[in-house]
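Showing just some of the chains, left in place.
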Amino acid sequence: PIVHLGDPVLASCTISPNCSKLDRQPKILWRLQDEPNQPGDRQHHLPDGSQESIITLPHLNYTQAFLFCLVPWNNSFQVLDQAELRAGYPPASPSNLSCLMYLTTNSLVCQWEPGPETHLPTSFILKSFRSRTGCQYQGGTILDCMPKKRHSNCSIPRKHLLLYQNMVIWVQAENMLGSSESPKLCIDPMDVGRESLTTPPPAVKLEPPMLQALDIGHDIVSRQPGCLWLSWKPWKPSEFMEQECELRYQPQLEGANWTLVSHLPSSTDRFELCSLHQAPVYTLQLRCIRSSLPGLWSSWSPGLQLRP
Amino acid sequence: PSLPLPRSFLLKSLEQVRKIQARNTELLEQLCATYKLCHPEELVLFGHSLGIPKASLSSCSSQALQQTKCLSQLHSGLFLYQGLLQALAGISSELAPTLDMLHLDVDNFATTIWQQMESLGVAPTVQPTQSTMPIFTSAFQRRAGGVLVTSYLQSFLETAHHALHHLA
């Protein structure tokens, strides 16, 4: 049996009349976990001659415990049976559901907060169905994604996803005392899901672009003092996406600030950066974001140390 | 009559007994930790009601050691415990790995004894057939049965270890 923590538990234990080894009226006793043996509330005969003992445990404060039914025999106590008691709480609604589309594995990975401990085996399922703009329409069910044990994330493989279309996605939690659902997300796996019912919406996980100094030995490049020639290209798996990038650079000086250059193209073979006179060495980083369609900034590329 | 028992057979058998004892202790500890069933003496009545048998090693006692009969009792006892351990299958997912390994170790030790009896020409012509096993109908019965079978096996192994030590 599974009850709410602190609720009462009623149990009964019956000895059939033909249990020859016992004396006529055995005194049935109870033991909870390692606590001392205790008599039942009531012991009586049943019509078929069996002896039945009934006990009520007013408040079960173990989340898991064994209740034994015993009888005295040859100056020892003999266990007749054992019941496993479990107590806990119904699951709270999972929260903070967020998803990321990984272009390398082509899978949509969602994660969530499971909510407070229920003390009971609780299953979580990431459920979803196909929809249209605004997510009012309920299309076909997509697969029920079962997370690994004790994991609060699940990955929906590419073949179940309809890219560039909206889908409704949520988490369902269930145990023996009840079930609950997270708020629903309306998302386009490739998008930031403008019509999202709640935030934060999913987004495509962009890795940083590849920033590098142009080979100064390159004859076509005339080297101006205080200038640098750069080239970059986007992260390969995201090349099909229109992107714009942002460059930041900072002289290697104590407490120097970053200077930002925005709205740069997603790739270029030759980009000249000048007026770099404050220090012998500069650190440069680049990041990109899906342009004209919603997206999240990639993280900054690893710092590039260069001498103008 | 004393049998020409090879020393390597005795040493290997002693090691196998200790290997099974270690695994058996592990299962007993797991039954206690997981199900609070820690006292076999509280399950005697239960054992009677289900008819869980004990294997005899009367011919292996140091006072009346008869080698051939002792080997034969050792084999049939191991064979019986193999059956009992098999009847406990489905005891629980936590205990299944230990129970499976224990069953394999007992099975392998029974084979060691049988093959040695064959080499010495004292093996019965026909392999023993398993007697009817108790039927465990509930989770509790499998767990309580597990406690009883492993505690009976532990004392069986204790006697076997003494006898083999005596012979080695």
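Per-chain residue numbering starts at 1, and chain names A and B are given in the order in which the chains are listed.
Convention: a contact is a pair of C-beta atoms (placed from the backbone, for glycine too) under 8 Å apart; a residue touches a chain by one contact, two chains touch by 3 or more.
All of these numbers come straight from a predicted model, not from anything done at the bench.
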Displayed chains are single representatives; whole-complex counts: A x2, B x1
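As a convention for this text, only the chains that are shown with their structure count from here on.
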Chain centre separation in whole Å, for subunit B relative to subunit A (CA means): 47
Residues on subunit B engaged by subunit A in the complex (per definition of touch): 35-37, 41-46, 48-49, 139-140, 143-144
Residue numbers on subunit A that touch subunit B, as the complex places them: 19, 21-22, 33-34, 66, 68, 70-71, 73-74, 76-84
